[in-house]
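With one protein chain withheld, the remaining protein chains of the complex are depicted in position.
Letters A and B mark the chains as written, and numbering starts fresh at 1 in each.
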Amino acid sequence: MNTDATNTAQSAPKATKTAKAGSSTPTRDFAIRYGFLLLVFAIVVYFSIMADGFASPQSAVFILQSVSITGILALGVTATLVAGGFDLSIGSVATTAMMASSYVMVVMNGDALSATLVCLAIGILIGLINGFLIVYMRVPDLLATLGMMFLLLGLQRIPTEGRSIATGMTLPDGSVASGTFSPSFLALGRYRFDFVIPNLVPASVVVLVVLAIVIWFFLEYTRFGRMMYAVGSNERAASLAGAPVKGYKILAYVISAIFASIGGILLAARLGRGDIASGNNLLLDAVAAALTGFAVLGAAKPNAFGTAIGALFVGILLQGLTMMNAPYYTQDFVKGVVLVFALVFTFALSGRNRR
Amino acid sequence: MNATAIFRVENLRKSFGPNRVLDGVSIDLQPGTVTVLMGANGAGKSTLVKTVCGVYQPDSGSLTLDGAPFAPASTAEAIRAGVVTVHQNINDGVIADLDVATNLMLDRLTGWGKPVLFNPFRIRREAREVADKMGLTVDLRAEVADLPLADRQMVAIARAMAHKPKVLILDEPTSSLSSAEAERLFDLVERLKAGGVAILYISHRMSDIRRLADRIVSLRDGRIVGTFDGPVLDYEGAVNAMLGEIISHDRIEVRDGGDIVFSARNLTLKAGRKPFSFDLKDGEIVAITGLVGVGKTDLAETLFGARRVVSGDMTLSGRPYRPRSAADAIATGVFLVAKDRSASSIVPDFNIYENISLPFLKNLSLVGVSARSRERERARAQIDALGIVCRTERDEMFTLSGGNQQKVTVARWLAEPARLLILDEPFQGVDIAARRDIARKLRASADGRATLVFLTELDEAFEIADRILVMSEHTLCGEHINRNLDMERLLAEISGQTMTVN
Partner (left out) sequence: MDFTRRTFGKLTMALMGAASFGTMAYAADMPKPFDDPGKVKIALVRYLSTGDFFESYLAGVTAQSKALGVDLRVFDSRQDAALQSDMVDQAIALGVKGIIIQHGLTESMKAAAQRAVDAGIKVVAFDVNVENPKIPQIEQSDRDLARLALEQAVKDNGDEFKAGYVYVAGIAPLDRRNETWEAFKKKYPGINQVAMFGTMDNPIANSVANQARSVVSAHPDITVMFAPYDEFAKGVKIAVDEAGLSKSVKIYSADISTPDISAMREPDSAWAATAATNPALVGQVSVRALAMLLAGEDPGHNVVVPPTLITQKDLKDKDIKNMEELSAKLPQFAQTDVAAPKWMPVPKGK
């Protein structure tokens, strides 16, 4: 028997501490935190060398504009991911908003303001319904929003019997729609602000940046955002800490749907018409951006900054590849590789997986 | 040590990164013997168990089973060889969405050469045999998810028994069992021991150890620091070896408390059960003890507004108190350190200070914008006060040991002044050192509030409470001052043999 009774009682817990935190090393920590950003940087450098005209302010703005719509959707879906949910309906919310704004202006001869307000109202309503289904009817989030996705796919076609909306279209009652897209509405998709170079930054990019900052600030620096993370990470703990869990969850779906409807407004403004479309590609790209964002700064959780970087990264890749004449299927492939890579980065390397 | 050892661990080493968790551990297990492994949280017990049962591969050292080298590449391999482990985390041992019968037979459904077709009748028949042998009384068709924790644990152990193991490793198997259920487990362990199984039993509970141990091995900082055997075991020596210090057994200084802070009148927790009343005074710590499932958690949640009162009245500081939600309760100064910290308290994605400030973010933020510097300041104060072992207040929760995690959840609610602080099983899965730290802090800060602690373990109640109330069948049935108390009556009340009238 060899009892060593000289140490203090604290020594045992101390050993615990060092043992469990031990699986990380400085290099590994660095790779996890900055690896993804370095990769983005490396890709930018690569394209700047390989593709003429890639490294220019115009090109940068193009990238931002091409990701503005999916980026806005991705920021919205980040809110639901933070609250521990998921929103599959964002793509069809966006196309529904696009159809609704076109309908208000082209068929009902409405102005830009009413079209925008109608879209936002639709977004809020859909978010509330999603939240209600998930929180009060206890439908699992994926299923509820999947249902909403199909519902909206059908609903957006009902008023026009499946036709796309454009000035001069024939309505179901045989008359011809006479309204037009108001110029101020189209400006949302087409106006450019002067920034260093005249006519550089499109309005949609400004909307993206503003929304990204708003949601980032909300999630990181307000107590509501923090509680939303708590709800997503441990709902019961949040509830026993006095948080109105149901309210936060519904709020997350409302945020997601509002962002999606803003995306839809910008889509309508860019296309100048209400195009029948499923929006599934918007959904997939947005979700890919949000999930890619997990890897940024080693967050290993949904976060607005990561989502923005994720969206940007996909945009940079597509811009660069297109400039180098890569066909569309290689782009899907690359998107997939990025996502898988980011997820491996997040789940295998970051040590979040608890032993 | 003993030539008849069936299972031998020799000089086992295992590191994670630069940290050596097992630093040359050697243990022998003899057939028909219960060897108890004691160790504070973080001593390396779990790593040892996981290395022995094939989850981790050792860095060096050897394992011998029945004289042959034993190097399991997976748990399945270890199980086939006859080394079976029942893990501490109950839900690791059962699949919640399957029924009891399938759970019991689960290991017969996997592996090469097993029948492809699933015959539910045969499975149920065989499961019945296993259950009968174990004295398991749960409905075999029930889904495990619907069973209480204690029954799940019994299923997990029964499932391990189905393998007819040569070596059985039980990792804190009684931590969520009531005494009656623990007694069933002990019977079973003794039956297996009589049948020649070598048993490694990991536990903190002295009552278990006294009841079962043939030998005690103490582990500290990844090394064996003491082996105790012989006809009379030196329990104190074992505990001291494990902790590396002499634990004082001073009784606490019992206080009588000041003004009445909280009172409940004719409270009913469940329709048809007897109403009960009690008062809680300023500065005193009251423990409510009783078996698992007698309504302790129901009462805790009722006081905290997380559960509806069936009937009765409550007053807090002389005013009627009827919280409709946890938020209500918190706003009036009633806080709950909930049972089962990983399910109910810890936000795993948050670090220490974010976990501590969770309920009081409103007070810590300006117009909704959170002030992280103030949060961190508060967390640092709590880390010092409770002796939380960590690098900084920004450490992630999963880097902390169980005891330190529990300290964080207690710190969360000590950070603001409470009128009534409720703690539901605050010492579950907490090593003795951390448990004493928490108890000391609770007693030191008790003035200015009433404190109510729900505990299944009587030892823990003696350690912390001024007054002990006994709960049985969703009502209170006894009251004791923690000073020369009548143990016989207390035990009788707990087991429901006497029903005192209020």
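We take it that a contact is a pair of C-beta atoms (placed from the backbone, for glycine too) under 8 Å apart; a residue touches a chain by one contact, two chains touch by 3 or more.
What you see is a predicted model, and the numbers here were worked out from it, not measured in a lab.
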Need the list of shown chains touched by the one chain that isn't shown. A
Per the touch definition above, residue among A:Gly123, A:Pro202 or A:Gly225 touching the missing chain: A:Pro202
Extract the touching residues of chain A with respect to the undisplayed chain. 51-54, 56, 58-59, 62, 65-66, 69, 95, 162-164, 166-170, 173-174, 176, 190, 199, 202, 267, 270-273, 275-282, 318-320, 322-325, 327-328, 331
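Keep this in mind: only the chains that are shown with their structure count from here on.
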Where the CA atoms of chain A average out and where those of chain B average out, how many Å apart are those spots? 41
Write out the stretch or stretches of chain B touching chain A in their complex. 15-19, 21, 39-44, 47, 218, 220-222, 225-228, 237, 240-241, 243-246, 304, 306, 325-327, 329-331, 336, 338, 343-350, 354, 358-359, 361-362, 364-365, 368-370, 387, 389-391, 395, 398-401, 403-404, 412, 431, 433-434, 436
Where on chain A does chain B make contact in their complex? 1-25, 221-224, 226-227, 229-230, 232-234, 236-244, 301, 352, 354
